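Got a structure for you, questions after.
Complex shown without one protein chain; remaining protein chains in place.
Per-chain numbering from 1; labels A, B and C assigned in written order.
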Amino acid sequence: MATAPRIPSVGFIGLGVMGEPMAGHLAKAGHRLALFDARPRRAARLAARFGAAASAPHSPAEVARASDIVVTMVPDGQVVRELVTQPGGLLEGFAEGQLLLDTSSSEPWLTRETGARLAERGVAMVDAPVSGAQWGAQAAELVFMVGGAARDVARVRPLLDAMGKSVFHLGALGSGHAMKCLNNLVTAVNFLAVAEGLAIGTKQGLDPAVMTDVLNASTGMSWVSQTHVRQRILSRRFDDPFKLGLMVKDIGIASDLARESQLPVPVSGLVQQLWRAAAQGTPADASVSEIARWVERLTGVEIASPASA
Amino acid sequence: MATAPRIPSVGFIGLGVMGEPMAGHLAKAGHRLALFDARPRRAARLAARFGAAASAPHSPAEVARASDIVVTMVPDGQVVRELVTQPGGLLEGFAEGQLLLDTSSSEPWLTRETGARLAERGVAMVDAPVSGAQWGAQAAELVFMVGGAARDVARVRPLLDAMGKSVFHLGALGSGHAMKCLNNLVTAVNFLAVAEGLAIGTKQGLDPAVMTDVLNASTGMSWVSQTHVRQRILSRRFDDPFKLGLMVKDIGIASDLARESQLPVPVSGLVQQLWRAAAQGTPADASVSEIARWVERLTGVEIASPASA
Amino acid sequence: MATAPRIPSVGFIGLGVMGEPMAGHLAKAGHRLALFDARPRRAARLAARFGAAASAPHSPAEVARASDIVVTMVPDGQVVRELVTQPGGLLEGFAEGQLLLDTSSSEPWLTRETGARLAERGVAMVDAPVSGAQWGAQAAELVFMVGGAARDVARVRPLLDAMGKSVFHLGALGSGHAMKCLNNLVTAVNFLAVAEGLAIGTKQGLDPAVMTDVLNASTGMSWVSQTHVRQRILSRRFDDPFKLGLMVKDIGIASDLARESQLPVPVSGLVQQLWRAAAQGTPADASVSEIARWVERLTGVEIASPASA
Partner (left out) sequence: MATAPRIPSVGFIGLGVMGEPMAGHLAKAGHRLALFDARPRRAARLAARFGAAASAPHSPAEVARASDIVVTMVPDGQVVRELVTQPGGLLEGFAEGQLLLDTSSSEPWLTRETGARLAERGVAMVDAPVSGAQWGAQAAELVFMVGGAARDVARVRPLLDAMGKSVFHLGALGSGHAMKCLNNLVTAVNFLAVAEGLAIGTKQGLDPAVMTDVLNASTGMSWVSQTHVRQRILSRRFDDPFKLGLMVKDIGIASDLARESQLPVPVSGLVQQLWRAAAQGTPADASVSEIARWVERLTGVEIASPASA
């Protein structure tokens, strides 16, 4: 190829604590940006900050008209669907050959539905939810879980590389969103594994801090035992920033995927109920760490190190 | 202190694939050894190999008479109890002030029972089961999970350091044995978490190899996802050396500890039943990896990467 | 009241093994009938049999125009919704003040949705699914589980009395359909209770036939132990006419109701997974009795009386 490929212009919709720094990395990488947010002044302010290469159109449709690729980072798949189908939405602006890259945490079936609507117009879609939270977004250290056709994923790859550190391509459209909640399902089970194990041992007089060290040095090790127990539980702070309500939502999505194919998953089925029980009577913004406190109430055992007392 | 402390002489009972290299490390560390095994020629051969500092007495009682500290590495707590109480057993040879260090994987209540028998004679006991298997025993890289009075643990500390790399003191006598099976209980739950999660995703068309990468890069990470899935499951080898039957036994012990204090542990309670179901109809020496094959049969999903096909 | 109330004319849609005898009882009770079925000749033949008081219009809309009350007895809530909203559907024929009585086994949320559509036109709706099967329909011995406003229920009461023996009014529209699947959820749990209990006892050498007698004479008694075990399981016939697939569907609806309100129901959550596992690998038309055979495979115990061998 004789000429350098044109750097695609990008639309970015959803400029919250995640979207703003993500858009910033794209600006730095030289992409022309069309910004949109439910709060228009936010988009305008950010466009001003990014300089001549950035604009703040008045509707998703205009964003679509101004961009090769549109990125969304919004609360869920319902919002994505509305952005696409509403009057003045993306579908009105999109032309054949364009692409929607959804980095939100959407429900896989809504993603497939939205993808089908776009496909009728010849517009491609890739889902790429993230792990890494606000810090990862700022540091361009996000992990992307990606679903879509290989060709489409290749096309958004430079954008993902600009915003994160790892890109995992799991399968067809919707696979990224499926992976996101399956990872959380596995995490949710691991949480209960650790909490029950520590409760039994603590009741037997074992020091839960030392128990945690043993798990971490042995086969019982998990992200939960390594990163969560001492910091959030033994410290009695119960303050992981991930919300219990979002965990319950993700377990619900994972469970709906199992149901879709009528897969029997007994442990997941039970674990779903227990997280729901933990959500009963905790405030809406409770931390995921509260699951340990729920196990404490259930068993009557406080998982606290005698040393920390 | 003016004089160097005398290096204690050690009795070692149980010279199998674990005991033999462990005794070797003690010999190297300069301990005089009295060796005993249910197969007397094995003890004699090993004593000959260790040279003048080693002997092979004809009974546990004589081992006790010849040593300051006796180490046991035998199949389970029943065997330990018999070694102590049988005619010609340790109790007949022990004098006040001696110590039994049990590195076997015993049941905590048997350990406490045996410890109480020894205490009547003024003999101390420490339990210190290991993780690390044969390779760890050979390389002196064992991890010890220790239960006993602080003073007694301090006394055996140099022996443990000679045989392993980490020593975790969890609490009173029996705590090491409790920890061993609680670690396995947590592992057993994590196994089912990963297997169910991968089954749901695979059925949805996600590549389980990439799913495993995502878990390992995210909060779903565990020893199982990191060390087991690609090597044993996706490879279709199902060949972890740890036996499913021993896992079921350890889950059973952990569950008895919960029962002892009437602790409700719903996930553990269910997981115990599912591992039992996996043991139904698998050969007695089946690998722990078979739990994944059981989930495959239950769900009708083969957890295999399309790439590996 | 001086004049006898006019007997309402009734539309009846869905003339299968249930609908045909139900319509027959309404004819006998003196109702003028407008019959409709997806197979038009079926409706015509039946109208001919009922004589001058019966007609067989060509569309649901015409049925609505010809009747005061329309009764539906079709496969599920999707079909009811289509009958209402499709071109030529009930909505086109209904006038203010009419009423739809749905005796199908619909999903409660579809019922509420359809009811809301009808309410916009001033048409009332009552849900009244049945238990009692084909035999109950023929003998006018059906049990109706009813949801709807008290006034509307009163209005359909004579029809229900003509077709069945008991009428239970549970609450607002959709409550009948909710009850139907909740009854089946409870039944599904009871099934597993009995099967597991019998498996444990049989393995211990107890005679399952005598065990069943004891349950029936004691607190373990249930419809399952009383009506199902000897006839379907111990006889090794596994031939209850109710289908396992329908049970799984009803458990799924009940579970969705729990999810709607985020209620934690651990036993139901697990039981759902186990029935799904039983459905894995059984033919689509398998009997509900197969759950016992699934427990037999899981446990490796045949629940058979030595006497019956």
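Heads up, the rule we're going with is that a contact is a pair of C-beta atoms (placed from the backbone, for glycine too) under 8 Å apart; a residue touches a chain by one contact, two chains touch by 3 or more.
Here the structure is a predicted model, which is why all the values come from computation and not from measurement.
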Interface partners of the hidden chain - shown chains only, full complex considered: A, B, C
Among C:Leu83, C:Met125, C:Leu270 or C:Ala292, residue touching the chain not depicted: C:Leu270
Hidden partner chain, touching residue among A:Pro40, A:Pro241, A:Pro283 or A:Gly300: A:Gly300
Residues in chain A touching the chain absent from view: 266, 270, 277, 280-281, 298-300
Contact footprint on chain C, counting only the chain that is left out: 108, 131, 143, 145, 166, 168-172, 174-175, 178-179, 182-187, 189-190, 192-194, 196-197, 199-201, 203-207, 210-211, 213-215, 217-225, 227, 254, 257-258, 260-261, 263-268, 270-271, 274, 298-301
Residues in chain B touching the chain absent from view: 248, 252, 259, 262-266, 268-270, 272-274, 276-277, 279-280
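The rule is simple: only the chains that are shown with their structure count from here on.
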Rounded Å distance, chain A centre to chain B centre (Cα mean): 39
Whole-Å gap separating chain B and chain C, where each centre is the average of the chain's CA atoms: 55
Shared-contact residues (touching 2 or more other chains) in chain B: 266, 270, 298-300
